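Okay, here's the structure, questions in a sec.
For this view, one protein chain was removed and the others were kept in their places.
For clarity, chains are labelled A and B in written order, and residue numbers in each chain start from 1.
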């Protein structure tokens, strides 16, 4: 394997990690506040559709991004209504919203574009443009570091850079701000937050909204950056991989980065190589695809470092006397 | 004191939830420029007015009975088994293996053999998440989701690399031998001059599903195991006090749940396709969630809910032929049913409870 191939695979890993990372951080905000969200998939999907549809019709990719975020927020609002206001089962709500997105996207796509449940292809110039980092061209010829900078780190869309910048930002918000302290507290002990005179409902809705925004960006990235339009079920389980990454990361931002890069890398390898021959042992592509899920189960089982979710996660908050 | 009468809890709440789901679905149809009343009439006509339509409706309902029962048994033990899809895939694999490699003399024996093996495979696939939940506290919702994906990869690998006949491009097994073909409703109910259920996939598995309803009813409500499952579902601390092993109940109820999900493969793989294809489950594992929620985890309710969803699936797929409404409308309806009966239950319940309280006050 030459350097070029390695760079290409790694570059592809970054592209594939980006939506995972956004969705994973989205889930992190929600679950840190005590709201389980297995509806990441659905929010990404509906955002992917609306961002593609609006980008195509308006010709403005930023408007598309906004539309995607708006659609994702709408699902977040339902999730909040069900799990916070009406204290329903958060897992069931998540399942329902995934189906809702899956059905609605095709239904509306068919109604608007009549192309069998997809949007038309968005022309190259209307999509998010690849950003060339400063001096990328000049530095390309430096051995090793040149290609890494120019071909691997440079040349991604704005959304990818936003995604990676979200990691330190999330860390900072969670651990250095008042909002972060309260957010973490509400996922651990909502009664403590409530008796301290802070609104549990308000905090949880804020967290669910942030989750909606990030899933919206993730969906827009899929449809207007990674690919050129919306196709049916285009998230292809990424929401669940993000969920797996979140558990793998034990609900921490920097670990989330590592988990998403790892899972993105596995996807990139599976895409590029069908079967991998490791000195006589052939690893089938299906094993590569299943690996993120298997790793998550192993982590969940606690054989390798136990993943302990936020204490109040999944439980609706009811005031007690 | 109960806030409202039992009948309201069992009938009124789900009924209102379904009406809400139906109302919003009608709005969706209106929004895409179609007529909801017309659409409903088409669905009724295509799914219920001919024996062929009914045959399809019952075929789908059979799947949903199995997966709905599967979800409900886990619900009784307060577990949410989202893994019905993966367990059904594995059940299909079991069915394919016994149909292809065991020389069955007659379909009745094949049905028994396949039923046992599909339940076994489904249960086995549920065992690991169950074990991890019981012994290591790993959240069963997450592990069963993961196991759905793993099941897909496993099945994909086996179909592509092991069971695919030479020269075929399709990730599917060879056709099963004829001795394993199950009687369809057409062959069972047609007379010489009157063909019933023409080409409909409904088959003898429907009766297996009915039997499963009865069996689950007795299991949950009349046996000691069912008593323990429900007790554990209501209160784990109570179960410990009473000498009911949480580990045992968690594992046993998940094995039953997985086994029921696995048996769905009898209908799709043995009864209909007569070979194993990659996407045989077609999301029925997930529809089981909606069915169990709507049926209040009671076998009779599940039967009704499964029939309703069978009707929607058959009617919905015909809609795509006759109107501009895509088949995905059913997924939207399914989502709304899950949302209203499962997650937004309190939105319906709270006003109703207030209503009943005020009626009672009025009486007093």
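Note that a residue touches a chain if its C-beta (ideal position, glycine included) is under 8 Å from a C-beta of that chain, and two chains touch if they have at least 3 such contacts.
One rule holds for everything that comes next: contacts and distances are computed from a predicted model.
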Choices "Carbon monoxide dehydrogenase large subunit apoprotein", "ATPase", "Ribose import ATP-binding protein RbsA" or "cysteine desulfurase" - which one is the UniProt name of the chain not shown: "Ribose import ATP-binding protein RbsA"
Hidden partner chain, touching residue among A:6, A:169 or A:196: A:196
Residue of A:4, A:60, A:129 or A:177 touching the missing chain in the full complex: A:177
Interface with the undisplayed chain - residues on subunit B: 1-2, 218, 222-224, 227-228, 230-231, 234-235, 237-238, 240-245, 357
Subunit A residues touching the omitted chain (full complex): 175-182, 184-185, 188-189, 191-198, 311, 319-321
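By definition in this document, only the chains that are shown with their structure count from here on.
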Subunit A-touching residues of subunit B, taken from the complex the two chains share: 28, 32-33, 80, 82, 128, 132, 136-139, 141-143, 145-147, 149-150, 153-154, 156-157, 160-161, 286, 289, 293, 324-326, 328-336, 338-339, 342-347, 350
Subunit B partner contacts - residues on subunit A that touch it in the complex: 38, 78, 81-83, 86-93, 95-100, 102-104, 106-108, 110-111, 117, 237, 240, 243-244, 247, 284, 286-287, 289-290, 293-294, 296-297, 300-302, 309
